[in-house]
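One protein chain is absent from this view; the other protein chains keep their places.
Naming follows writing order (A, B and C), and every chain is counted from residue 1.
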Amino acid sequence: MSTSEQPILSVKHLSLYTGELSLRSLLLEHRLIRRKPVLSNISFELFRGECLVIMDDGRSSLPALIDILAGLRRQSSGLILCSGKVLTQDNPRRSSIIRPIFARSERTLDNGLDIGTTLDIPLRFSTELRPEERLARIRRTLELLRLPPDIIYEYPSNISPAESMRVSLARALVLMPRILVSNSAFMDLAPTIRAEMMNITMMLRKDYHITQIFAARNIDIARKISDRILIMANGTTEEFGETGRVLGNPQSAGTKKILENFSTRYRYSPVRD
Amino acid sequence: MTSGTIRHWASCLWGTFRGRPLFLTGLIGLICYIIIIAAGTLFMGLDPYRQNISEYFVPPSLSFSFETGFNRFIMGTDDLGRDIFARVVFGARNTLFAAVFAAAAAAAVGIAAGFAAAISGNPVLNILRRTMLFLAATPSVLIAVLMTAIVDPSLRHVAEAVALSLLPGFISSSYRIAADELRKKYVIALRTDGAGKMYITRIILRNTAYLFAGMTARAFSTAIIDIASICFLGLGAHHATPELGLMISEGMAFIYRGNYWCIIFPGIAIVSAVLIVNIVGSALKTAIRKGVFENASS
Amino acid sequence: MIKFILNRLMTLAGLLFLLSVITFWVNVRIYDIDLHGQLLPEYGKYMRNLLCLNLGTSDISGRPVMDLIRDTLPSTAGLLFSSLMISLIIGISCGSTAALTIDRTTSTVLTDISIFAASVPVFLIAVFLIIAVSLNITAIPSSDELSYFYEVPRITAIRLIDILLTDSGRKSEMLYNCLLHLVLPAATISVLPAAELTRITRNSLRNVMRQHYMQAAMSRGWSVFYIVIFHGLRNALPEIFIRLPVLINLYFTAVVTAEFVFNWPGTGNLLIAAAQDRDRPVIMGIFLFTASVLLTLNSVLSLLARFTRPVTAEQAR
Partner (left out) sequence: MPLLDLKNLSISRGEGERNRIIDNVSLTIDQGDIRALIGVSGAGMSLIMTAIVGIRRRGLTYSAERYRIDGTDVQKLSPARRRRFIGRKIFIIFQDPRMNLDPAMTIRRQFREILSLRNFHDRWYRYPGWKSRRMENLLIRVGISNYRKVLRSKPGELTDIECRKINIALALAYEPELLIADEPLSAMSVSSESQILSLLDSVNKNEHLTMLIGTNDLAPIAKLAGSVSLLYAGQIVETGKTQAVLSSPKHPYTRRLIRSMNEMGGELDHDEMFSELGGIFPSWPELPIGCRFGPRCPMAERVCLRTPPAVKLPQGHVWKCHFSAPSDSE
């Protein structure tokens, strides 16, 4: 796609600090509140239908970044622009623009609500559709994810883990958001299930041009699915760019370190024949 | 749908009560208690105040003789010849009504305040919640004593004192429960779905209803005990009024003469009431939890 | 952490202030002081009296309230302490047993017993103890703290200690007599808190036993007793501390009732007597005293709960 068009998501100088009351800093730095930087000055751009994979190296703050993008936390400074317009945390339309995928589905589904209601809630609160339209939308989403249509009468306790995984994906998709965000738990699934999920997201990217942001730890996956990659270390941007270029000839030390750490002598190397 | 839900809840309730014999006995006991109180206070024309000086300290018996028919006082009479059965029935009614009032008021106000403080992180409400620590440390007896300093003692004031002493517990624990739920993953997911505060409140209330049922039942039993104790200490109802605790404190004067029945029957009434409330309360807790979370049957 | 301590201290101060205001208002209502325009001076005077521990004088006996409290408090303290020990030992051991033998008969039996015990009012326990024990075993008295033929010099005002300190020839029988007097009240008081403590310990310990570190410790094959004491109860402490205020209320009611029934020369008995003949200064004084003590106790408990709770990863980050 042409990079001339304006980016669908552009993050500018995003920073996050946590402050805590501490006597030591009061005595040493004469400040009652000690600020600990979690994210400092993260900025990247992403175009429609692209897939960004964010990787980090240990003790850095990838979850915080994902939370901010998903709208679960508030950044200390910096902007998140969605197709040119500033996207605030409490934007009522937010959930139809950028949506998180909750990979730990068994915890994020309310055991008291049946799947239909769970899928209906986002539609009810951020669209003006009539009930039958909402139901139609839900059915379409279910068949898109190859889930049985009568699963909407089931309860989370009665469906298998794989199904509930798809259900939480459907929950993210009913609003047909422009951007999907997911944390790394999405990538820790068993290979066979992961393959299915990867296929679904690829299909979404190809056919519906949904932009996707994944946090990943597996470089093979990153190389496979992502167009751009953001390497973070200690809460700062280490390297950002086209996946092929970054992983092809890494410039920064952090990227090199990740690459060499990933391909340990224990990792399975496919037999080429 | 509605009929389905009704059937679902009915099945959950009945299943729970049938599940454990303890629960079943509790249910039966509750029904008997209600029947006895209703019949005794409304239909049987008993009078807890009438004194027949001629026959004081009549021992309880179910004896039958052709002249007099059944013994009129199945639970005997006290020092003034008042029918203890009548006094127990009316006393149980008074005590239970006061306890119901206290528990219900405390539960309603407390849960509402706790949830409001938790969900709208309103500083004013939270300061109020903090000040509730003050009451949390003051037992009902103490409040009752303070009230006697201001107003004349009466059952109503006792009930108010007990409600006041129950309130802070409700507020703090409902706040804690709501805060814990708000931190859970599924609520966060709801928030990202764009659900409003009211809806989230509804969901949380639904998922924690069983906890509150248990709490309210415990508060009810505590209220019964406290009211009885306060009246026993002579800080509550006026002497003539039939009240279980009061009856016992009056009867204590006679146990050295061996007239145990003055205190045994009120005692049994109190203990059975509290036991029934506890058992039925825990049964309801289980049933509601089943009804909310085990939807496989519906 | 500092923030938390400051927070608690400020709350405590605010609450004590609130308490003083309430009692002041009650005083105003009782002795209908007309404070037209001079509310603050009146309150200042009241506060000054409070700060000099001057709680007024009793209407009946005419003695200062503070002296009354000082006389009666030690015996209450002794009673409270002994029953506290009993109920702590019984409650924690029963609760741990119930938590360990979960869904076995032992656990259900213990739980049902605790439920039953928790649903018997204190005064009933007292009355039934009198009927069952004191009327049959005449050696065990059912009233007062020490029989009248012994006179003990007031040293610490706690009878047991005084007896131990005296050098009279009849020390041993005095001690025996004192303990006999202690039996019934202490037993009465300790039943309810023990039952409640059993419930609390059982629930919180059961939650702890589910954790992975407990399962790991179990899988090491160490003695269950050791694991429960040093890992289980240690980690159950915060939960227990959070629930303890309930116990405080129970203790208060129990102590007052027991002192009333067994005619124990303690503060509770004094309070009830004052309430029955509307001796307002005594009521107000004891209320103020007890309320502030309980209030401080609650804050201490919440601080303890906070300190015993281990740091979680979120707080550490």
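What we mean here is this: contacts are C-beta pairs under 8 Å (C-beta built on N, C-alpha and C of every residue); 3 or more make two chains touch, one makes a residue touch a chain.
These numbers were taken from a predicted model, which means no experiment stands behind them.
Under the touch definition stated at the start, the shown chains contacted by the missing one in the entire complex are A, C. Of the candidate positions C:4, C:81, C:176 or C:213, contact with the unshown chain belongs to C:213. Only one residue in the set A:28, A:195 or A:253 touches the chain that does not appear here, and it is A:195.
Annotation for chain A: contacts to the undisplayed chain at residues 55-60, 160-163, 184-185, 188-196, 198-199, 202, 205-206, 217-221, 223-225, 257-258, 261-262, 264-271. Chain C meets the missing chain through residues 103, 211-213, 215-222, 226, 230-231, 234-235, 308, 310-313, 315-316.
Following the convention adopted for this analysis, only the chains that are shown with their structure count from here on.
Among the chain pairings, B-C comes first (most C-beta pairs in contact).
Between the Cα centres of chain A and chain B there is a gap of 51 Å.
Centre-to-centre, using mean CA coordinates, chain B is 24 Å away from chain C. Among all residues of chain A, none touch two or more other chains.
Only residues 70-72, 92, 94-95, 99-100, 102, 104, 107-114, 121-122, 125-126, 155, 157-158, 171 of chain A touch chain B when the two sit together in their complex. Only residues 22, 130-131, 133-134, 136-142, 145-146, 148-150, 165, 169, 221, 225-226, 228-229, 232-235, 245, 248-249, 252, 255-256, 260, 263, 267, 270-271, 274-275, 277-279 of chain B touch chain C when the two sit together in their complex. Across the interface of their complex, chain A is touched by residues 184-186, 188-196, 199, 203, 206-207, 292-296 of chain B.
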